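Report on one structure; see the data block that follows.
The complex appears here minus one protein chain, its other protein chains still in place.
After this line comes chain A, so read on.
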Amino acid sequence: MVNLVYTELLKLKRAKMFMVSLIGAAAAPLMVFIGYLDYKAKKPDMPVLFSEAFSQTNLYVLLLIGTLLYGVITAYLFNREYVEDTLKNLLTIPVSKISFIASKLVLLFIWILVLTLVAWGLTFILGWIGQYEGLSAGVLLQSLKQFLIGGSLLFLLSTPTIFVTFLFKNYVPTIIFTAVITMGNVALANREYKALYPWSAVHLIADNGFVPEYPPLYSYAAIIATAIIGLIATIVYFKKADIH
């Protein structure tokens, strides 16, 4: 397994996709920073708090950019073996189909964590440049925890995306799928059902912003059920699929 993860890392060497994903991860902190500049121009006397900036950035990451960006890198990781026609080599080495999926999942998790830390770190740096107020160790730790919880839960929710990628062996349906998921986030933003929709439930859990109608357990259950169903569908499908 260590060797498999090592080879997965090696496959990313010089890969443009990694650089592109870093730019994608920078989008949310930059958006928040631009919003801050605008706000400062209009109301120069009002303070801007670090905790606010972190929480807004995490909102954008989890509900908008993350679902799309992590969907794209998920599709890239799994689909490239079809596109570059390398899957048959791996499976005749032989690597078992389960370890293949497992090693990709480990890499996806690392990748999402890196992007999460980039978004968090950039928010911190931009806040320092913009002289936001209210910086404390407590704020930093709390926000870092919220970012990491959100990123990890979105990672769990990548399994349906993997299934869609395996099913169609093409980027386009996967990207449409993640776009639809993101639309769902937007549509439910002001409704209590967001606690039940797995992808927006991620933000509720990370931000502790539960709605009175549904207890937190419902949100956890929605996420875990989706992740497990996605994983089972992926494994069952991939195990019996012919490799062409």
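Points worth noting:
What we mean here is this: contacts are C-beta pairs under 8 Å (C-beta built on N, C-alpha and C of every residue); 3 or more make two chains touch, one makes a residue touch a chain; residues count from 1.
Note that contacts and distances are computed from a predicted model.
Entry comment: the absent subunit's protein name, as recorded by UniProt, is "ABC transporter ATP-binding protein", drawn from "Transport permease protein", "Electron transfer flavoprotein subunit alpha", "dihydrouracil dehydrogenase (NAD(+))" or "ABC transporter ATP-binding protein".
Contact with the chain not shown here comes from a single listed residue; of A:68, A:91 or A:175, that residue is A:91.
Touch with the hidden chain on the side of chain A covers residues 3-4, 6-7, 10-11, 13-16, 84-96, 240, 242-244.
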